[in-house]
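Before we start, here is the structure in question, set down as structure tokens.
Yeah, one chain of the complex is gone here, protein chain that is, but the others are all in their spots.
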Amino acid sequence: MDNTRKFKRREFINTSLRLGIGAGLGAIAIGLTTRSVEGKTLWQLDTSKCVQCGNCAISCVKQVSAVKCIHVTDMCGYCDLCSGYLRSNPKDLNTAAENRLCPTGAISRHFIEEPYFEYKITEELCNGCGKCVKNCGAFGNGSLQLQIQQDQCLNCNQCAIARTCPSQAFSRVDRDSPYILKGFESKKSKG
Amino acid sequence: MRQKITIVFSVLLLLLAVFLIARDLFQKPAALTNASCCGDDLVSMKQIDVALLGYTRTRTIETGVKGLTGITVDENNRIFVCGNRQVLIFDQSGKKSGEFAVDSVTSCIATGSNEIYLGFGSGIACYTSAGEKKALWKPFNKEGLITSIAVNKDYIYAADAVSKLILKYSSDGRLAQEIGKKDTLTGAPGFIIPSLYFDISFGDFNDLWAVNPGRLRLENYTIAGHYEAGWGIATSENSGFTGCCNPAHFAILPDGNFVTYEKGVDKIKVFDPTGRFLCFIAGAGSFKGNTDLQLNGNLVKDLAAGSDGFVYVLDAYSQINIFRKKDR
Partner (left out) sequence: MFFKHRRIAMKNRLQIIILALVISLLTFNAFSIQRFPKPEFDSGYKTPAVQVSKIQPAVFEFLDLGLFILIMSLVTWMVLKKRSRKGVFWISVFSLLYFGFYRNGCICPVGSVQNITMAIFNPGYTIPLTAIAFFIIPLGFTLFFGRTFCAGVCPLGAIQDLFAFRPISLKPWIRYLFGLIPFIYLGLAILYSATATDFIICRYDPFVGFFRHNASSMMFAIGGILLVTGIFIARPYCRFFCPYGVLLNLVSRVSRRHLSIAPSACINCRLCENSCPYDAIDKPTGLEVKNDNRELVKRLIVYWFITPALVVLLGWTASKYHDSLALVNFKVRLAKEIMLLEKTESNVTPPIEVTTFRSSGVSNEALYSEAAAILEKFRIGSWILGGFIGLVFGMTLARLTIYRYKNDYTANKGLCLSCARCVEYCPVKEGDTVETEVVPVPVGLENP
């Protein structure tokens, strides 16, 4: 007799708690759904903030970073003396390996016509170190830019590079605009 | 007994995991010491040999206005700076002697005998020195960008970095000539302008000098637009210009020497008229100090030479730096 009463009471407490928790979960779900986005957001870095610290190459959870150098060809000057391709103090002005800036040899050069050359990035080789980006930005047009190549990115819940990026260039972006490439003028009026 | 050891061992391992996580979370992240690792030693490239500094700074004028883009000095050594929809005039002592607003964002400035010419994006505007707008000339190329203007008593020369041409205008705004097309007959090389830097200036012999940035050279034209000669080599040594398109700005001193500014390495150098390196005026560290070396911006926005032989440098910190030749 006493026991069954106890059971009833506990049963009742449990049921009310269950209802309470259920209602709480429902409230969270509904409350947050109103300002949710359908798909996952994606990580991207803002090229106009990036200072090419080299962190992108080492902090990504992938051994070979998902951040790659993207060549914004429309901005390229097609320079013979490409500062992203050649070391800035080459011994001779030729394309021997020791004169090339990219440590992994990811940039290749193709002659188009006097005096223009086209530069291409071999994505599998690029590790996102940003050396070329830095020099292209300093001397050239800044047509080489670091971006998370979205098919490489695992889209971590919290990007490991974002946490350590000294210029806080990373943000979650809408999947409609997965790349943030820099406009040319942004560099000119820095300072 | 063995079970006990296993338990103790496992528990210790768990504690180790806790410790590792806690340490990683609360330890200060390793400092990124990549400042010089990356840009192929951009920082060391910016360093200059101070023994070769031939000029000293005599004055720094705080303009107090952000986003300035152009500077010029007239015959009376009044300093004009433009940018951000305004023109400011300073005298030698650094006192502001005038100021007026203009209708557009300006890219460059030049003074004539009574007028001030401003690059208004693709067009050119003419103002009186009191700040009254006299004329706005139709752009040669709507998509163009005037990056430099030089004025003599007959004509106004404007460098259009997008059209890759020097445009010669009469004083009433009529386009008189397009200078600088590639021409295999006359040997004119044509301008290669990979980025929006294209500076021109008058030389001492009633001639016109222009940067051919893609070739890292300075080129000489007659005022009628004939290509004459040029100098400049691509090198990271002092004797020439580095990068893919330099010098970004230049000015010609009364004694005929050239003052050049190279973007990227932020060096201001002096060359003699034949292209021989003479001395430095400033390096990246000359503006606000050490931290400048790590920045990837261009510290010098424009420069000008006065008839007194002083060099006027507009920097990215909205300051006008006046440099004077050191006494030997």
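Lettered A and B in written order, each chain numbered from 1.
Please note the rule applied: a contact is a pair of C-beta atoms (placed from the backbone, for glycine too) under 8 Å apart; a residue touches a chain by one contact, two chains touch by 3 or more.
Here the structure is a predicted model, which is why all the values come from computation and not from measurement.
Colleague: Of the listed residues B:Gly123, B:Gly144, B:Gly232 or B:Pro273, which contacts the missing chain in the full complex?
Modeller: B:Gly144
Colleague: Just to verify: which one of A:Ile70, A:Leu86 or A:Ile161 makes contact with the chain not shown?
Modeller: Touches the omitted chain: A:Ile70.
Colleague: May I ask you to list the residues on subunit B that touch the chain which is not drawn?
Modeller: Counting only subunit B, the missing chain is touched by 3, 6-7, 9-11, 13-14, 16-18, 20-21, 24-26, 28, 31-35, 67, 69, 83, 105, 107, 121-122, 143-145, 161-162, 164, 192-196, 290-291, 294-295, 297.
Colleague: At which residues does subunit A meet the chain that is not included here?
Modeller: Contact residues on subunit A toward the absent chain are 7, 10-11, 13-15, 17-18, 21-22, 25, 28-29, 32-33, 35-42, 48-49, 51, 53, 61-63, 70-78, 112-113, 116, 118, 121, 123, 141, 147, 149-152, 154-158, 160, 163, 166-168, 172, 174-179, 181-186, 188-191.
Simple rule for what comes next: only the chains that are shown with their structure count from here on.
Colleague: Can you give the whole-Å distance between the Cα centres of subunit A and subunit B?
Modeller: Roughly 31 Å, centre to centre.
Colleague: Show me the residue ranges of subunit A that touch subunit B in the complex, using the header's touch definition.
Modeller: 51-55, 76-83, 87-89, 93, 101, 115, 129-131, 134-135, 137-141, 164, 166, 184, 187-191
Colleague: Residue numbers of subunit B touching subunit A in their complex, please.
Modeller: Those residues of subunit B that touch subunit A are 29, 32, 34-35, 37-42, 45, 67, 69, 192-196, 214-216, 234, 236, 242-246, 263-265, 295-299, 301, 315-317.
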